[in-house]
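Shown here: the complex without one of its protein chains, the others still in place.
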Amino acid sequence: MADHTSGGEVAALAEAVRALSARLSEVEDRLAITQLLATYGPAVDSGDAETAGGLWSTDGVYDSGVATFEGAAGVAAMVGGEMHQGIIAGGSAHLVGAPRIEVRGDRAVATCYSQLVRHDAERDAFYIWRTTANRWELAREAGGWRVTNRLNRLLDGGADARALLGAAADAAAPPIGEGR
Amino acid sequence: MADHTSGGEVAALAEAVRALSARLSEVEDRLAITQLLATYGPAVDSGDAETAGGLWSTDGVYDSGVATFEGAAGVAAMVGGEMHQGIIAGGSAHLVGAPRIEVRGDRAVATCYSQLVRHDAERDAFYIWRTTANRWELAREAGGWRVTNRLNRLLDGGADARALLGAAADAAAPPIGEGR
Partner (left out) sequence: MADHTSGGEVAALAEAVRALSARLSEVEDRLAITQLLATYGPAVDSGDAETAGGLWSTDGVYDSGVATFEGAAGVAAMVGGEMHQGIIAGGSAHLVGAPRIEVRGDRAVATCYSQLVRHDAERDAFYIWRTTANRWELAREAGGWRVTNRLNRLLDGGADARALLGAAADAAAPPIGEGR
């Protein structure tokens, strides 16, 4: 009788431990994605092309709204390129804001704002050159979460940025219509 | 004897699992509140009045420092209103910063900064129109955390914003004196 009770208690405990582990895994996923987004700025503003590129999946995409970079290698090449190096030489901060995160198994979407803040030596101050709506689509890979697609759209009042932000709750649908 | 030991071990494990679950619940509360705050900007900048309003409790309040909106319906009406639609049509980002969060059972307070950044088409850049101290008071409802009161005060050097920020650790006391 005591054995029987104890066996039932142990089985219930094992189930409770499994449930806790699943809850904790979702929390860890959210923090890992938050950490990934917080790694982007320091990597690109220090010119660390390898770390920046390594946030992307091998065949991931970064569609900045101005240009599209293909794969981890494409992102790394952008960071090492002349335009980006010129921006950081003048003093820059690529600020990525607090994300709204949707996790669906091994896929996730993080929606947030980013800003490119630049130094204005003449005025001894800084100014916001770009404020952009961001959609980061991510996949869980062997080495952890990686970006499969980052979409940026300038917040100039246009429909693209609004559609992107409006899809924040939607981890599946494409945020911007066909024909881009 | 072996059974007795085992029974004690099982009871101790059950207690450990309960303690872990309570710790994890507080972590989940913090992330849920962080997620709620990160949902506000994308909702209002995409003009999604229903999502923005739905962050508030049915009888919650949003005192923006300029106007007071009553309930989820009042917040939704603000988002759908002419003034807000004009702001987002020109290009806007409602940035909500990283919050300091105090959780007390089914109540919480999150203190942070928000900024309203707007597009300046002529200068091909963005500027900060408003930087504001925020106090978000929240309650746990059947559907999750909801805003019962959001207080904003402009950071123009006045006493109200400073009092609000100074009450960040205080989940109970009203942050700004009587007589408002």
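For reference, chains read A and B in written order, and residue numbers begin at 1 within each chain.
Please note the rule applied: contacts are C-beta pairs under 8 Å (C-beta built on N, C-alpha and C of every residue); 3 or more make two chains touch, one makes a residue touch a chain.
Computed from a prediction, not measured in an experiment: that's the story for all the values here.
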Chain not shown: contacting residue from B:Val17, B:Ala32, B:Ile87 or B:Ala139: B:Val17
Checked against the full complex, the residue among A:Val10, A:Ala139 or A:Ala163 that touches the missing chain is A:Val10
Take the complete complex as the reference. Which residues in subunit A touch the chain that isn't displayed? 3, 6-7, 10, 13-14, 17, 20-21, 24, 27-28, 31, 34-35, 37-39, 41-43, 45-48, 51, 88-93, 95-98, 117, 119, 121, 125-128
Could you list which residues of subunit B touch the chain missing from the display? 2-3, 6, 9-10, 13, 16-17, 20, 23-24, 27, 30, 97-101, 111-113, 115, 127-131, 133, 154-158, 161-166, 168-169
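Note that in this section only the chains that are shown with their structure count from here on.
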Could you tell me the distance, in whole angstrom, between the mean C-alpha positions of subunit A and subunit B? 22
